[in-house]
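Just one protein chain is left out here, and the rest sit where they should.
Chains: A, B and C, in written order; residue numbering restarts at 1 for each.
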Amino acid sequence: MSIKRKKLLFVPGFVLVIGLLIYFPGRKHAREHVNLMTAVEDHPLKCASCHLHMIDKGPIASWLNADYYSPLNMAISRDGNTLYVVAQDANELMVVDALKKKVIQHIPVGKYPHSVILSEDGASAFVSNQWADNVMIVDLASASVTDTIPTGNGPSGLSLSIDQKYLYVVNTFSSDLTVINLERKTEVKRLSAGNNPTGIALSPNGEKLYVSSRRAHMVPYGEPTITDVTEFNTSKNRVSATMEIDEAYLMENMAFTPEGDLALISLIRPKNLVPMVQVERGWMMNHGFGVIEQTGQQRIIQFLLDEPNSYYSDPFDILVSNDGKRAFVSSSGVNRISVVNLDSIRSLLQNYPEEELDYLAFDLSFSRHYIEKRIPTGASPKGMVISADGSRLYVANQLDDQVGVIDLNTFENLDPIDLGGPKKLTVARKGRQLFVNAGGTFQNQYSCYTCHPDYHEDGLVYNMAGKDMGRNVTNVQSLREINHTAPFKWNGKNESVYKQDGMRFSTVLTRTEAFSFPDLDALASFILTGIKNPPNLMYNPSGELTAAQLRGKEIFDRTVDNYGNEIPEKGRCVTCHPSPYYSNFSFEDVGTLSESDDTIKFDTPHLNNIFASAPYLHDGRAVTLEEIWTKYGGRDQHGVVNDMTKMQLNDLIAYLNSLGSAELEAKEQEVLKAEIKN
Amino acid sequence: MKLIKLTNISSAVLVLQLLLFLSACSDGSMEGRILLTEVPQNGSNEIGSNNHLKVEGARIVALLPGGNTAVNLTENFISAASPAVSYDGENMLFSAKKESTDHFQIFEMKLSSGKVRQITSCEEDCTNPIYLPLGRFAFIREVASEKVKNSNAVFTGMLDGTNIQQVTFSPQRFSSLTALNDGRILSLVKTVYPEEGAPKLLVMRPDGTKLELFYKSDVGTQLCSGAVETSSENLFFVEGNDTESRVASVSYNLPLHSHKIIMEGEKNAFLSLGSYLDDRLLLSYKKTNSDNYILGELNPVDGTIRELYKSEGYNVIGAVLVQAYQRPKNLPSEVQPLEHAGLLLCQDINFLGIESLKNESEKAQKIEILGIDSTLAVVDVEDDGSFYLKVEANMPFRVQTLSADNKVINGPGSWYYIRPNERRACVGCHTGPEISPFNKQPLAVTKNPVIIKNNSELKLTKNTKDYEH
Amino acid sequence: MNKLRLVFILFMVLAFTGFYTSAQDNKMMYGNTPDSIFPYNSFQKAYKYHFVEPIEFLGAGREKKAPTGLTEVRLGFLGPLDNSPIVPLGLQMLNGAKLALEQANERGGYKGIPYKLMIHNDVGLWGAAANEVIDMDDEGVWAWLGSIDDIVSHVALRATLKCEIMMVCTGDPDPTFTETNIPWAIRVISDDRQSCYALANYVYNEKGHDRMAIIRTGDRYGRVGVMEFMGVANRMGHPVRMEERFATGETDFTMQLKNIKNDKPEAIIVWGNAKESALIVNQIREMGMQQPVYASDRIISQEFLDIAGKNAEGIVTTSQYDPTADNPALKKFQADYRKKFGEEPNVFAAHAFDGMNLIIKAIEKVGLNRVLIRDVLTDRSTFQNYQGVTGNIVLDASWNDVGKIFMGKVENGKFVFFPAAQMKERGHSQSMAGY
Partner (left out) sequence: MKSKFNLTFFAFLTLLTFGIVSMGFTRSEKSPDVKESNSVPIYGNWKNFTKDNGLPGNKTYAVRVDGDRVLVGTHEGLAVYEDEKWTTYTTENGLSHNGVIAIDVSELTGDVWLGTMGGLTRWSGGKFEQYTQMNSGMANDLVYAVICDGKDVWVATGGGAGKLDTYTKEWEIFTEQNAPMHEPWTYSVCAGDNKVWIAAWGGGVIEYNKKTNHFRDYVDPDGNMEIDLFPDDGVVHDITTGVSYSNGILWAATYFGLSRYDGRGWKGYFDHDSGLASNFINYVRSVGDYAYLCTDKGLSITDGESWVTYKKNENDKNGKAIITNGESKTEKSFSPSISHNFILGVDVQDDVIWVATSYGLSRGERIN
């Protein structure tokens, strides 16, 4: 053996020895690290789980991800030959030949489009751009946007007045209805419309417009969960009534029957006020639809879609067949469309008094009287349309970039329309599919999306029960841009999303088999990289602070109080809430622990887009930001505030409302640093 | 030896099958065979009774599909029964004993080699084993006491024989176990104390928690077998009455309202069911009352039976197909064995379902907690009808409602027990498993739970930090 | 300059041609104000004089019957009890009111029904006083007593007008409080207008000072009080040029006092709470200024004497009553108060005691009807010249207490009180311009 060869052997040998030296203690270290971050001891030590799939920006992130279309809502031409599909993630309106099942045009629209409707003559389409606060008028002949009309914050559902003079736009984030005069092409008024509305439906005679809210009334924990349907008089363009829908929320969409005898609402019946001790017997979430009678007693009755051992979670769209005999409800949590026999509903309404029907909305077996069929769909079925001849039902399968086609004579699936999205299923995309799918909970009772609609939060406070029932009521936290904001939960017990959604999660919450490690990889990847804050167009559209916000920032940053006394470090806003996330990711007692809470310190929440996540504080006791300090500020435990004038508090809140995505904040910081260097 | 007697064609077919079989399963897997229990016809116990499987001479045989060729797999046992196939199709659990003085124990056999391994060594009979996910299994074991005779309980453990623990504690008799796809265990159960009740299908989590009704027959009809779940989300079972016997089904989603009769026969014509290929079922049945039970293949769609196998002098019972199965979900367990109690919440004892809307009956204001032989406590309920108890773990009890002056309003309900750290809740009394809760915080949970115990030192402990989600 | 002169001449022509005529007959001038220092009196008769006649309340409500089945007769209290620098004053006021109610309850309450004090703190959140008065309305109080801080009093006054509950103010000397024409309040403590007249008379006429400097709190108490003093000083021909401000809670006044020192005034007036005033006095002396010091009446407290120590000697202030008067009622009150609360009552306690007794007497006279209680307290006959522990209570047409003012001077570490000198003329004479 020559020296050269020895040398040759020596090099890999050395590397091997060093490698082994690193490997064994390294592995031990990795094991400890992974055990801590996942709270399990059998994770396969795949580094990519956290260190690859959770990268949310840069070239690696773009290499890992793909640009999907994610169709959400649709419109169909009167001849039934053309579908107009809102591709939410691609910011475009897709024109689809329904017969050839082919995409024929891509029309770019605004950011994060939500809904599309067509004018009666079919010449133009109206598209609501939820993250751009406007609607666009698209001339379909030329496939071009002709007008962009500003709306309220977060436009979603759309409807045209029967004379085509007014366009009604539901503003989800600002909770109102924009009325656009289409001759003047401008917003003429904004009417209040419940809380976080999306659904909209015009009565067949055009006199009445309904808008359904998704969030419930913000009430102290323990008071009933009630959500509004707002009724508008279209001749006066005014709010005419508010219907309170008891025990329901997330009323995503509404529809009228063609004869106008019933208005239908998709809805969820949450069980947030009962201790979350089991899933069996519908103990967490029920799913159904509401009926507002338009004649006679005008009762509001709810019906469940669920069955005792099977739940049809996250109903999104609700649609009535052209003959008025059936309704279709797309349940995005279970990839099913439920076919409701409306004649059965009508007969039940006729034969049962309201009191009994109210009770039957708790009877999980009652759906057998009106559910005709459950039609399977692609991943996450959302908006639906029916062809004018009534023969086809199209459904936007949001998470596999397809439009499902269903033969309404047989209720059988035909070949879907492929919208041409990427063929690869990225880890994050798979995570999103898991996120919206109820398969992760016992008997499919709910999905992550149920309590985190829009990947955000549902505005409810739940009794998480802990060890004792009735303890630890908890305000659902938003999942938007939580990457880099670990630890998680109000008590900060979870160092990672991995741990958060792991074994314990399945034991106390989903109560079915825990997510597998690959599924957890995907879920965590989506949660940490795929959920963005909408731009804060409400309070900070330009990125420049208003005078009041600037004054508020001074208060946020202040170190002395109005009397000139130095504020102790812990009493300053900026100490615990430093930019860009406005959290120091550490723990503090801000004096808001209640007797029914376990003794914990709170994980300082991040404040990006804080305006969008009322109610506030760990148990949602503060309905508005003001209440954090007016009602619950105590003796300056949550920042020194008691010296402030009302105007100063208003300025502070104006500043808090201005906070947007941390990404923007971070950019600002970089600019700032760069300036300092120069 | 019987092979030689067959015609050339059939032998050729068989050889081909054998080749296919061998090529598919390199080390002699038994995939595709049917395992069943053969019980001697003139055994001391009447077929259909509780102990019909514990007959000496009972044996487990394997047969090839379509043929009457059976191989005795349990030659070394004086009695063997209840074969269950593992999810990978490679092993079989069964209950058996070697000597007549032995107790029945649970054994596992590697089907490819026939190698047998004893898992349990109990002082009482252990029967009816089933596989659970991730190396666990469940079985039934006799636990009769002086007071409560003839009761048994479900136990679970690791397949290596460790961690064997009792998971049910009520004075009931379990006679069949099925692992449902959702991860729970379905069992045919009847109450044996204070008096015998009708058998029902109850469902529970594998840790014994949340034991509740899954299906019960109408009055006059009696459930006769455990249930078999098929991939079409239906469950099949045998039921009967004084004049006839039936195979019936219910859907998993809606068991109490989807009863369907698949086929009817004379009294005792059907005995038990097992799952088979293509959503068909294996059925033990007899053609006339004087025949013995034979094995057939039942098509549940049209109710037709094709005879598969019969065994002279034996009743053929409890057939199961050897194949890989979709394993059920592995349900997490909230049971913490070191805890001494669990929690029980009821939203409104005066809520009895839709009937309470119609009748203005007297409202109960108290509940009485009844143990096996004594009253454990009388507890005032809250104004909204709710109560909240911290109950000594693994202790059977029943609840009856009382008026303010201690008049019984609703007599004792079913037996309950709470596992350590289990948290259970119900909407009202007798509302069944189909009524979901009112979205209302029960007044009772705004206070500390009332302690229910039986001679133990159970105390209200300051709640430990266990802040959820 | 020519232009200015022209304008001036034009104005004089306008002003003295009797362009306007007064609408009112000759009545006693508001605020017990001497002609010589009445606004514009030297130049122009006003078109309209206010506060000359009381405003009657003409609304409904007298017809309301007293409720039956009452278990307590609720009376309100509004004062600074928490989170305010003047909490000590508020607590004294509360004690005075409590003592009066307690004694009334010992006498059997109202027809056997005990009085109950509904206590409200006035310094909570912004404009809290208004909300507190609304709460009193919701609680069903029959009348209420308060408060000290003038912002609070003003806010409460308007709220009590809306609710129509009688307010008896015993602690706020802000002159503008009664200058509102609201017929739902009386004040049973002399206001700063009276005190300033007395102080101005003392410093200018008796002591013969001319150039004064003022250092005052920046709050409304300082602003309105000093405004009143400066108005009188102007009209007496001694405009004050030097006015410095400080904030409540401040401890170092060097900046302000340096300015004052440079200005070399003949005397200095300190207008503020006891603590800051004492610190200022100390710092005045530390900086070597030896001028006489005068102060607002809030210095009358042990706190002031304790902090200022020797520096307090010779300082003169005004007082709304004479706590050393030889008045048996006062002596008894002081003894009872000491016994119950273990401290000396101050001006706020004494006036609250009087005020609460007036409310009790009014209820005993007319029963439980808010309007009737108001009527009897404002009629300026039933309780006019009421002999309280603070002396004679005399209400003018705006229901302002125009009783005697006393001067207090620190001698040998104690306040010594003596009546303020009467100015030569009181009220109006026919000789004034415009009459």
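FYI, a residue touches a chain if its C-beta (ideal position, glycine included) is under 8 Å from a C-beta of that chain, and two chains touch if they have at least 3 such contacts.
Source: prediction; values computed, not measured.
Q: What chains on display are touched by the one that is not shown?
A: Touched by the chain not displayed, across the whole complex: A, C.
Q: Have a look at A:Thr230, A:Ser367, A:Ser387 or A:Thr592 and name the one touching the chain we're not showing.
A: Checking the options A:Thr230, A:Ser367, A:Ser387 or A:Thr592, the one contacting the hidden chain is A:Thr230.
Q: Which is it among A:Lys165, A:Arg238 or A:Arg299 that touches the chain not included here?
A: Only one of A:Lys165, A:Arg238 or A:Arg299 touches the chain omitted from view, namely A:Arg238.
Q: May I ask you to list the residues on chain C that touch the chain which is not drawn?
A: Residues in contact with the chain left out: 4, 7-8, 10-12, 14-15, 19-20, 23, 30-31, 39-40, 42-44, 46-51, 55-61, 125-127, 129-131, 134, 137, 151, 154-155, 158-159, 162-164, 175-176, 179-182, 220, 223, 234, 237, 239, 241.
Q: For chain A, which residues touch the unseen chain?
A: On the side of chain A, residues 152, 174, 176, 189-192, 228, 230-232, 236, 238-242, 538-539, 548, 623-624, 626-627, 630-631, 645-647, 649-650, 653-654, 657 touch the unshown chain.
Simple rule for what comes next: only the chains that are shown with their structure count from here on.
Q: May I ask you to sort the chain touch graph into line, ring, star, complete or other?
A: Contact map by chain: line.
Q: Any idea how many Å lie between the Cα centroids of chain A and chain C?
A: It comes to 60 Å between the two C-alpha centres.
Q: How many Å are there between the centre of chain B and the centre of chain C, using C-alpha atoms for each centre?
A: 88
Q: Residue numbers in chain B touching 2 or more other chains?
A: none
Q: What positions in chain C touch 2 or more of the other chains?
A: Answer for chain C, listing residues that touch two or more other chains: there are none.
Q: In their shared complex, at which residues does chain B touch chain A?
A: Contact set of chain B toward chain A: 133, 182-183, 210, 212, 252-258, 329-334, 343, 345, 347, 354, 357, 388, 423-427, 433-442, 444-449, 463-469.
Q: Help me check something: in the complex, which residues belonging to chain C touch chain A?
A: For this pair, the touching residues of chain C are 83, 125-127, 247-250.
Q: Looking at the complex, which residues from chain A come into contact with chain B?
A: Against chain B, chain A makes touches at 221-222, 224-225, 247, 269-278, 280-283, 286, 306-310, 355-356, 359-360, 362-365, 368, 442-443, 463-472, 474, 489-491, 493, 500, 503, 505-509, 511-514, 596, 598-600.
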